[in-house]
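Structure, as structure tokens:
Of the protein chains in this complex, all but one are displayed in their positions.
Read from first to last, the chains carry the letters A and B; within each, the first residue is number 1.
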Amino acid sequence: MTAQRTTILIGQAAIPLVLLALWQVSAMLAGDFYIATPADAFAALDRDWFFDSLGATLLAAFVGFLIAAAAGLWIGVTLGLTRFWGKVLEPVTLSVYSIPKVTLFPIFLTVFGFGLGSKVAFGMFHGIFPILIIAMNATREVNVVHLKVARSLRLSRTQTFKQVIFPSIYPSLLTGLRLGFSLTLLGVILGEMFASRAGFGYELVEAITLHDMPRMYGIVATLVVIAFVVNALLLRWEQAASGPRRAVAAR
Amino acid sequence: MSEARRVRATRWGLVLAFLALIEIIPRLGLVNPIALVPLSEMVWQLWLLLKDGTLADHILRTLTSIVAAGALAVVTGLPLGVALWRLETTRRILQPYLTTYYAIPIFAFYPLFIAIFGLGSMPVIIIAWAWAVVAIVLQTVIGLDAVPPVLVKVGRSLRLSSWRMFTRIYFPAATPHIFTGFKLAASYTVIGVIASEFIQAEKGVGFFVGFSYNNFAIQNMYAAILLILVFAVALNSGLLALERKLYGRQG
């Protein structure tokens, strides 16, 4: 039992190292015209643009995410509470979720223009769906008896939301937010690739144009690390929220 | 029954109203004519492009990539899922990484694969496969885990061999989940292929959208977007309907 736990922990810690080693070996086999080594990639992360890009990408992702979270929560809960509209719109939201959204980018560009506006909007457009869909489903599953308790105490809509609906959907909502953040980040990076002069997406395109391999690898590795760290933090929060105490929820 | 019909009627009403808006807004000159073209013109243009064969090559390329990546995802994803389900320790080592997998902005890797394999189908298929395969792996593991213990006991009581246990009990019991994996993989493959083509390619419907945009051929662009959306939504709804038909009664 403990021996197995140790194996697992060692294994988990080893995975990044294994990936790094694989990267190193592939780079050596393929040559630096095709794959940059980890050391070169790291060296290419130049102070001049690195922190500017980091700031630009995270700012856009953060703003897009906040809007996606607020709007997704609001729409999702509303649709979850009004059975009829939920049924009407559920397949529509699922369909939009499943389309290749990148191809719609020209439309965002036309509406929001070149720069911050379109990448924030595009990030939000990517991030809102998981939040909305999960909030809607979780709201539908709020224990009806709990809602009756709220009504028997003549709670207002706001009170009912704050005291009954929100705590009920909270653990699922965190899952939605985690997925939503990842997709928002993806949307922002895609937006930067096509219509921005700042951020990692833009730098990546620059590096491609110049065939600057170390920089390309440096940027991709950075993005993976950011995505992983943010996701791990949100996952922690999520797991804490659905801990053993609440595991056997009321339903 | 009558409610279900009302739901469907309302949904179609909304969709039609949306389509009507796309028709009317540009006709009334409410937006810049180079920003949006009326729906009927999109349809007509799409018809022309299909008739004169302009799109044929692109469609063929896109479909080939989708089928190749999808088939590859199924062929590799299922065995990997079964293996992971059997190998308890490996699975627990990989668990946190698998949960984080979809947080990674996968399209950032695309330029790296272009650098290695050159512009063509190969990098597109790799990206689409990588995006889709993990969904199948995860759903296979979830499905096999969710097999009710009592069914396993039934198998044991009949002294089934482990091969038969797997083919007669575990696998059939897990198919609803595995099918969900296929469904997700299908839309991820479509997204992966078309988005990659849009980012950078020499052929494909996704490429055609970006190419038309860059050359101010707005009608062509919208015609291709329309084709993509119709295809993605039809595929998704078709799989959803199939899922309901196959497994709807199993709950």
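Here, contacts are C-beta pairs under 8 Å (C-beta built on N, C-alpha and C of every residue); 3 or more make two chains touch, one makes a residue touch a chain.
Criterion: contacts and distances are computed from a predicted model.
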| item | value |
| --- | --- |
| Undepicted complex member, UniProt protein name, chosen from "Oxidoreductase", "Acyl-CoA dehydrogenase", "Cell division protein FtsE" or "ABC transporter ATP-binding protein" | "ABC transporter ATP-binding protein" |
| Touched by the hidden chain, restricted to displayed chains | A |
| Candidates A:Ala70, A:Leu153, A:Leu210 or A:Val225 - the one touching the absent chain | A:Leu153 |
| Touch with the omitted chain, as defined above, among A:Thr37, A:Ser168 or A:Asn231 | A:Ser168 |
| Contact residue for the chain not shown (choose from A:Ala70, A:Val145, A:Leu210 or A:Ala240) | A:Val145 |
| Absent chain, residues of subunit A that touch it | 143, 145-146, 148-149, 151-155, 159, 163-164, 167-168, 170, 245-250 |
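The rule we apply is simple: only the chains that are shown with their structure count from here on.
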| item | value |
| --- | --- |
| Rounded Å distance, subunit A centre to subunit B centre (Cα mean) | 19 |
| Sites on subunit A touched by subunit B in the complex | 4, 7-8, 11-12, 15, 30, 34-35, 84, 87-89, 91-92, 94-95, 98-107, 110-111, 178-179, 181-182, 185-186, 189-190, 193, 200, 204, 207-208, 211, 213, 216-217, 219-220, 223-224, 227-228, 230-232, 235 |
| Residues of subunit B touching subunit A in the complex | 3, 6-7, 10-11, 14-15, 32, 35-36, 89-90, 92-94, 96-97, 99-100, 102-109, 111-112, 114-116, 187, 190-191, 194-195, 198-200, 206, 209-210, 213, 221, 224-225, 228-229, 232-233, 236-237, 240 |
